[in-house]
Every structure is written in structure tokens, then in C-alpha cells.
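Below is one structure; the comments refer to it alone.
One chain of protein is taken out of this complex; the other chains stay put.
First chain written, first letter: the chains are A, B and C, and each begins at residue 1.
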Amino acid sequence: MATVTSAAQQPIRALRNWAARPAVATALILLYLAVVLLVLRGLDRRHLWFPTFSTLAFPAFVLSPFIVMSAPISRRLKTILIGGLILIAMPLVGIYDTSYLELAIQICIFTGLALGLNIVVGFAGLLDLGYIAFFAVGAYLWAMFTSQAPTVINISGLLVPAWTFPIFLIIGVGIAAVTGILLGLPVLRLRGDYLAIVTLGFGEMIRVLARNLDQPINFTNGAQGLHNVSPPPIPEIWTSFTSSTANLMGISLANVTPVAQQLLFYFVGVLIVAIVVVVARRLDDSPIGRAWTAIREDEVAAIAMGVPLVKMKLLAFAAGASFAGAIGVLYAAKQTFVSPESFSLIQSISILAMVIVGGLGGIRGVMLGAAVVTLLNLQVLKNMSLQLNALRQMDFVIFGFHVQNWPTQLEPAKYERLVFGLLLIIMMIFRPTGILPEPRRRIELQHDDVVTDEDDVSPAPGPMVGAN
Amino acid sequence: MLNRRVRLQPLVLFALILGLLLSSSFVVAQEGRVIKIASQSPLSGGQSAVGVGIRNGVELAIQQLGGNLRDMGFQIQYVPYDDQASPDVGVANAQQIVADPEILAVIGHYNTGVAIPSSEVYNQNQLLMVSPANTGPAVTDRGLPIVNRVVGRDDLQGPTGAQFAASLEDVETVWVLHDTTAYGQGVAEFFRQEAEAQGLVVLGFEGTEERANFDGIIQPILALAPDLIYFGGIYDQVGIFISQARAAGYEGYFMGPDGIDSPDLAELAGEAVVGTYYTTVAGPASIYPNAAQFIEDYTEAYGEPPTPFAAQAYDSAAIVLAALERAIEANGGELPTREQLAAEARATENYEGLTGTITFDDNGDPEYSNYYVLQVVSADPAQWSSNTVISTIQIPSPLKAQELAAEGEATAEATPES
Amino acid sequence: MLLEVTNLTKSFGGITAVRDVTLGIPEGSISAIIGPNGAGKTTLFNLLTGIYKPTSGQIMFNGRSIVGLSPDKVNAAGIARTFQNIRLFPAMTAIENIMVGMHSRLKISVIDTLLRNSAFHQQEKAVSDKARDLLSFVGLLHKANEVSRNLPYGDQRRLEIARALASDPKLILLDEPTAGMNPQETVAATQLFRRVRDELGITVVLIEHDMTVVMGISEHITVLDYGQKIAEGPPEAIRNNARVVEAYLGRRAAGTHQEESDHGDAA
Partner (left out) sequence: MASVSRGLAAPSWSLRLPPAVRWVYDYLLYPIGQMLVFIIGAAVVLTLLAYLLAALVPEPRPNIILADQISRQLPGMIISGISIGFVYAMIALGYTLVYGVLKFINFAHSEIFMVGSVVGFEIMRRIADSGTLQQWNPVVLIVTVVLVSMLVSGLLAVLIERIAYRPLRGAPRLVPLISAIGISFFLIDFVRATEAITRNDFNLRYPTDQLPWLTQSVALQFGTTTVNVKPTSFIVVGGAVLTLLALNYFVNGTKLGRGIRAVAQDQTTAALMGINVNFMISLTFFVGGAFGGAAGSLFGMNVGTVTPYVGFIPGIKAFTAAVLGGIGNITGALLGGLTLGLVEAFLNGVLVYFPALGQRYTDIFAFSVLILILIFRPSGLLGERVDEKV
């Protein structure tokens, strides 16, 4: 038996061993990067199959830092490659085609949110279904203070100049953290199952409030949303830097300002994500992180060992919320429009899906999950629809099937939830620890009845009381 | 030493790759002058009936009217986007659209709340947008040079409805509902203001997100028994409300804005829909003398008569195509920039479209638009296009009205002299 | 007295699990609480550590009342415990388990944590050193980095004691610490309890079914039955107490047996 399998696996193993040699691995990685970048550079929007190629190439590019990270190459080279990809290659790709820049910014935004939620759900084990509310708080903070909409703040002349953006990023952190504590104080004493519904309700309440606070006093401009929100000012030097970079690439930008602005948002997004990663790492690897793990694994033992439950849970809530606040400010400045519709339950659930798909508790996994789900949402499904439409216009025939006859009701972009739902179910059944599982998670999942069985100490229902 | 070289080589290679990126494109793009026109409307979700009609209208216009441009040696491609009636999706699409340098114009949207944020993105990139359906005042009042629309405005549509309501003999009290969206709430506000000005008693003004069970909303209405209920919303919500309100014993009139102008309203409301009044900025295609051919062609191509706003979408696309032709001519046969095209479109004057003659004012509103009041005649959705037009009023846009007023003053001043 | 319990009562709905119990634990002693199954021993521990709030009665620890304090505050005040069915943090390593146990003795500062300044590093170093000391005290230093779930049963028991010691308690409550152990392990464990008191000076209270352990180690025994204290005193007095014998004889044999098989399952 054993010999048969090993014989069959021989070539695969040999290949794997070969690829694991640092020099080979380095060469393979560079080859991969070269191919991806060249394809991205060479794509022509006029091509019939552009949507498909673009859907293959850009995700391949986004995944490249993760591939580099897990490759058997030296740490220093990893750092340089990843740094180069994020700080140089992506901006260049983005200048070449700004739709990729937009996607990259969205990925940054959702990565930040997913990392924040990961602190609450992954580290401390508290299921928060209303996380989007903190994002909304940040977005509304910046929007209310800069929107030209006829709100009370605008009318009483309290609008702030656009250069205060960096300050508001910090205020956003503070306000969202305070909101997190205010929500947490009453609800964190509730049992775990109740927390889910209360946070869900809280998320909806924030949305309903945003929708309705246009009267009696107009704070949020209600359903109309806050329009003409200020983006941060772009320094002259940044614009000229953008256009000269574009010139270097042989592109003459008809319109520099929007590109420069998007580029700026991209770097702010990267900066925020970097900070979030550092903060999350440091919190995790500290007495606070150990306390969270303890709470997650056994609440009763944790509190009996002197871990103050409510305080630690509040801290997790506040830490998670604070990131969402800062990212909300960035989001409002980028969209220049904020309306209640952007903060629905489905958004909270998408962020949760990112955390789960990537690997609850692990920072690298959550980032990967955020990238995958965001791309799926914003690029893959949409491009499939566009591809279908392009084929339809050409009256394309594939295996005797006229693409024109494909029912519009079956356009892929309409099945976001279906794909999402299937993804969640399949992940949970076959890989509940996510794509890149966090090691501790895997141990926790082994035989978990020991871990989650709260009931044997929860006093009243136990045998002590009997059936009352 | 050896180690060092191994470490350095990849970096050199990586720099080389980046260098390749910096270098000018090495894949020669195929020659061929392509113009793309995009559209954004809800193609999925509850409002897709109208959204798909908009897409079809644009597609038909490009097929039928693109001949001149094709003769000039351009290939025209049409890229329809689905904004799902959501501002978020609309903006994300807009970012994709502006990133494609070949897209020179967008026809869209259906929802005012989606059009406003998306047009901010177009504006940053000077991309022309012509709206076939957005009636919210803020769409054009922001004065963006790239935003135009071929239809009227809610601050005129709402009041038109209110004036009509006031003209009904047995209407003294009204109840105003809206769907808490930018569009529905906006038009409902305008209705309420004018209704009060006309001396009607507004018994209630409520927003609701409810889409299935309106029982709780109907109870207080029944208690106050208004003569007319105005619902600023879209047919997929209003239809259900009408059916339930009638079933619960409400006996007065129903009225709504152009959002309820869809055969699906009849589908959803059933018998209760008969007699419902609605105002619209887009009369049924059948009332336009020029539209007979369009109705025929549309029906043949898509297997159903044109839905509301399909003719307006056709006109929007036609205006874009005409502006393109002019801009290309002015540019000596070369593709114009987006900016040039947007300016050319704004300069549209006396364009003879299916739905009337269109001249844009400085905000991109048509100088004159028609506002119609219609009444539903049948619960059969197929009969929707035969709804009775009760009245048609032509009203100038606010800018045009100012201009007229100024002229009027001037003539008034001039008269005594002459 | 380090710990003084007066008229402590706890009822759940209609059932009174602990009724009017009064007892005192002298500082530096090793005491035992015994009684048949369902006598309310574990409930008493849960009351002492703040997991349950007493229906009535008073608990004085080190001269101050600890009634109404939450379990983490009780821990900070100086009472640590182990659980009848081991409750380690299963996916954490042995040393991490002990580090969590020190929580109430640490200065938790978000700013220090984020800045990684010298205060943070010093504290982490101290924490890790002390955790190692404790591991070597219970003889588990060589397993510091093993995940606690994978440790053998006896090691898990010892690790739980080490974790309880990590908060520098004055009093440690051990809930059936030798349940499920074989005779050799039991002897080693008994020695460990004694060392806790002798070397660290910590007062020990244990709930135990194994009478050889109880009689061999404790200086003072309290007997509970149906939630009430039926006897207390030195081992010899308890051994000969008529009420204790009566309470035990009817049920003891079967009771002890069942307990042990239960723990066998849990392990």
C-alpha cells in the first residue's frame, strides 16, 4: 500500500521539493509576478474577452502578496517584494487603469473593516452582527461636517475645511470607540446568543436613525443622503508627481486630478490597514490578547482566573469599532456621498463572511478573505455579466449556443447572494477554519464540545435545580 | 559572496519587471476607432421592469441612429451596467465606467438617489451623463456641466399633482406617504408644500420602508379617512399598498408620481388600481405623434410594448449620438475628448425627439417639459399604455422661468416706452 | 481566621443547595470539605469565588466582605481555585495558561501594549519568568509549550493548580484535585498540596472524596450533607462522628464509585 502511494506521489513530491528550493522558488515567484504584471499591462479594453482576462489577471495580482508571503524565500526578499507590490506596482497598475485603483481602495477599506471585526469575533469570540454601524458612524462624522447638504451643521456655519481630514481620521477612531463602549455597556452582560440579535438590531437602528434624522432637526439629511462631501485637498506636488509618473509610463492623463485623488486614497487606505495590522498584532500578542483568548475558550474559567470579562469585552468592542470609524471617514471622503443605504445588514454580513472565509482569528487569513470576497463582489461577478453582454452584442455562438439567448434573469451579477451563501455553507462544512487557518483555531475546533459546553456550570438549568 | 548574489539577482529582476510596467505599452492596441456608450439602470431587483426598458431604449437608439457614426468609421459599442437601484453599486460602476477611456457618455439612472453620487464621479472625469428618468431637483441644480436630463423635475411634478388633487371636487384632505428614498421623499415634500398652499389639509406625512404588510400604516389612515392618499414611491411598493389599503376599506383616491408609472403597478395592485391618478414627466409613448414607429420597433425587438422611460432613454441616447456627430465634425473627424462632447451635448438645441423638442438650459434641464396627469383605466397590465391622459401642462424649467421673468420685466419696462 | 463564612445560604428556585453554613479557615492551614454527592460542596466554592451570589449570609476574607464581588475581583482579592472537571484553556499552551492566571496581578495598559515600550517588555519578561517558575514548581517546565489539551490527565490537574497559583493567592480552593488519578499520582498530588502550603505559604482548602487523601493531609475537616454543615473538626474527630458515618454509610460506597467513573468519562 504505502509503496504504491509513494510511487504515485513520487513525481509530485519531487516537483514540490524542487519548487521548495529557495532559488527555484524565487525564480517561480518572479516569473509569476512578471506574467501577471505583463498581462495587466497588455490588456486591451477593446478586446472581446477583456472582462474575462481582467477578471483573471487582477485577482492574480491581488493574490500575489499572499503567494509571496507563503513562499519558501528569505524574509528580507519577502518584505521587499511585498513592499514593492503594494507601494510601487499597484499604484502603477492603478495609473494605467484607474478601475483597478478603485478596486484596490475598496479592498483596503474592507480589509480594514474585516481586521477590526476580527478583533471582536476572532480574538474575543463575540458575535457582532451590527459591525457596519461603527463604519456608518465614521462616515457620517466626516460627511456631516463637510457636506453641502442643508443640514443644521451646514446652516449654522459649522462646516470644517477639507484639510482637517487627517484630524477627523483620528476623531473617527475616538467617536467610534465611544459608540462601541456605549453599545457594549448594556449588552455585553447578555448571554452570547442574545448578543447577536442585539448587535444586529443596533446596526439596523443606526441605519434607521441616519435615515430619519432629517427632522425635526436635520442632522443627516435623511434618505436624501449627504452629498458634496469634501474629499481631502490634494497637494500640488502630488498631482504633478502623478502626472509625471504617468508620463514615464507613456500615458498622458487627460484628467490628472481624479487619478491623483484616488492614488492618495489608496495610500491612505494602505496606511490605515498597516496601522490596523500592527495594532491587531500587538493586542493579540499581549496580556490583553491572552485574556481574549481565555474568554473565547472558557468564559467561566477566565473570570475565575481574574480576567475581568466585561472590561475585556468592552475593550475588544471599542478596539474593533475604532478602526471602522477611521475607515468610515476615509470612505465618506472617497465617495463624496453618504446615504443610509450603504450601511445595511448585508454589509455587516459580508464583512463577517470575509473574516470567516479567510480564517477567523488570523490576521493574514482575514486579509486574504477580505480581498477574495471584495473581488468576488465587485469584480468577478460583475465582469462575468459584462462579458456575457459583450458576447451577446457580437451574437457569439459557443458550442452551438447563441449567447444572445441566455436569459437576462440569469446574469451572474444578480447572484451575489447565491454565490455568497454557497461559499459560506461550503466553507463551514469543509473548512470551518478558513482558507488560511489560524493554528489555535484549528485546535479549538478539534473536539469542541469541551470548549463550548457552557451549560455544565451555568447554574440554574443544571441538575442542581432540576426541572422547575 | 555566493549568497549575496543569489539575494540580489531577484531584486534586479523585480526592478526590471517594474521597469517594463513603466515603459510604454508593448502590446500594440488594435487600431480601430471605438466609441463606447454606457448606461446605468436597475436591471435586477424589484425595479428592473423599468430599468430593463431603459436599457432597451438605449440599445435600440444605438442600433437605429448609429449609422452616421459608423459611416464616419467608428465602431459603437454599448455597455449596460446594472446599478441595482443602490447608490453604492452605482458609484462603484461609475468608477469602472470612467476608467474606460473609450466610454464617452452614460445614459442613466432611474433613481435620483443613485444618480446624484454617481454623477459626482462622472463630473470629476468630465464624462457626459444624460438622464432619461431622474426627476430630483438636485440632479441638475448642482450645476454640474456634464449632467443633463430629458425629463421634468419633481419640484414641478409634485406641485402639478397637488394642483390636480386640489382641483378634484371631492378632495379636501390628503395623506402623504413616501418610501424614505431621495426620490420618493423629495417628490412627496413638494406635493405636500403645494397641497398646503392650495388649501388642502394634509392629515399625515409618513415615510415607510415596509414592503409587505402595510396594516399598521393603514389603520391610522382609516381613522382619519383622508380623501386622497399620495404615495411618493416606486410601483413595486406602492402597488402592494394600494391593494391592501383598498382591501382594508379605504375608499378615497390614490395618487402617485412617475415612480408608480409601470404596468407592474396594475399587476401588483389588482382591481384596486383602477382610478388611481399619477403624474408623470414621461407620457406613454402612444401619446407622442413621433413615437408610432418606435413603439412598433420596440415591440418587435423586445416582445412587449415600451415600458415607461424607454422612449426617454431612446431620446437620451439619440441626443448623445447627435452631439457625438457634431463634436467629431468640429474636431476634424477625430474623436472628441469627453469634455468637448459634454459641452456639445449641453449645447443641444431644438432636438426633435420622440417625446418632444429638447433644448437644454444652463443646468442641463430641458427648457420646457411636459407634465402629465394620468388615470389608470384597467387592472390589466397589458392595457397600461392606454391609461387616460387627464391633463398635460408645459412648464419651463426654473432657469428658463427666471429668464422669461426677466424678459417679461424687460418687455414690461419696454412697453410704456414704445 | 483568613476566611470566615457566616450563615451562608444559597437557593435556586425552590431548592436550597447551601443552607446556613458557618465555617472558618485559619491562615496557613490545609482544610477539607467533604460530603456525599449533591451535598453542596461545589456550590459552596462557587459562592466563595463569586460565581454565585449568596441568597443570604456573609463571607469575610482577610478581614473584608467579599459578598457581591464578581469572580475576577474575588480572584484579585486573593482567592484562586481549580475546577472539579478541569477547565484549562484547551488551545493555549501550558505557559500561556499560567500567564492568563496572572491577569489580576498585571498592569494592563493599552498604550504600553501598542507602543511596546520598556514597561511592556519588562512586564512580559517578568510574566514569562514567573510562569516558568510555577511550571517548574509543579514539574511541568519541560512541557511549557505544549497545548494544554494534549497534556496527560495528571499533568492537566497540576497545570490547573499552577494556573491558580499564578495570581499569588492567599487561599487556594481545590475542587476534587485527585479525582480520576491512580494511587501513585494521588500520592504525588498530595505532596504537591503540602508544598503549596509549606513552600509558598498559601492556605489550602480542598473538596475531596478520597478519604486517604483527606485524612492524610487536612488539619481541619468540614462535613456537608444536604447543604448543611453536619460536622467539623480534626480528622480523628470526624472519623468517629456518628452523623458523618450515618450520612456516608448509606450512600458513600455507591457515590464515590459513581463520581470516579464520571471523571473517567470526562478525561
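Here are some notes:
We take it that a residue touches a chain if its C-beta (ideal position, glycine included) is under 8 Å from a C-beta of that chain, and two chains touch if they have at least 3 such contacts.
Note that the structure is a prediction, hence the values are computed from the model and not measured.
When the omitted chain is restored, the residue from A:Val68, A:Val121 or A:Leu314 that touches it is A:Val121.
Contact with the chain not shown here comes from a single listed residue; of B:Asn68, B:Ser167 or B:Asn213, that residue is B:Asn213.
The chain that is not drawn here is touched, among residues A:Leu309, A:Leu378 or A:Leu391, by A:Leu309.
Here one chain is not drawn; of A:Met205, A:Ala254, A:Leu271 or A:Val397, the residue touching it is A:Met205. Listed for chain A, the residues touching the missing chain in the whole complex are 121, 125, 127, 186-187, 189-194, 196-198, 200-201, 204-205, 208-209, 211-212, 215-216, 300, 303, 309-310, 349, 352-353, 356, 360, 407, 409-410, 414-418, 420-425, 428-429, 432, 444-445, 447-449, 451-452, 455, 457-461, 467-468.
Hidden from this view is one chain, which touches chain B at 46, 49, 180, 204-217, 219-220, 222-224, 236, 239-240, 243-244, 247-249, 264, 267-268, 270-271, 379.
We adopt the following convention: only the chains that are shown with their structure count from here on.
Most remote chain with respect to chain A, judged by CA-atom centres, is C. Highest C-beta contact pair count among chain pairs: A-B. Separating the CA-averaged centres of chain A and chain B is a span of 33 Å. Inter-chain spacing, taken between the CA centroids of chain A and chain C, is 45 Å.
Listed for chain B are no residues, as none touches two or more other chains. For chain A in complex with chain C, the residues that touch the partner chain are 279, 282-283, 286-288, 290-291, 293-294, 297-298, 300-309, 315, 440-441, 443-444, 446, 450-451, 456-457, 459-460, 464-466, 468.
Interface of chain C with chain A (complex): residues 12-15, 17, 43, 46, 49, 51-52, 70-73, 75-76, 80-81, 83, 85, 87-92, 96, 99-106, 108, 110, 113-114, 116, 120, 123-124, 127, 147, 149, 163-164, 166-167. Across the complex, chain A meets chain B through its residues 22-23, 26-27, 29-30, 33-34, 37-38, 41-42, 44-47, 74, 76-77, 80-81, 84, 88-89, 92-93, 96-102, 106, 211-212, 222-225, 227-228, 248-250, 254-255, 257-258, 261, 335-337, 339, 341-342, 378, 382, 385-386, 389-390, 393, 408, 411, 413-414.
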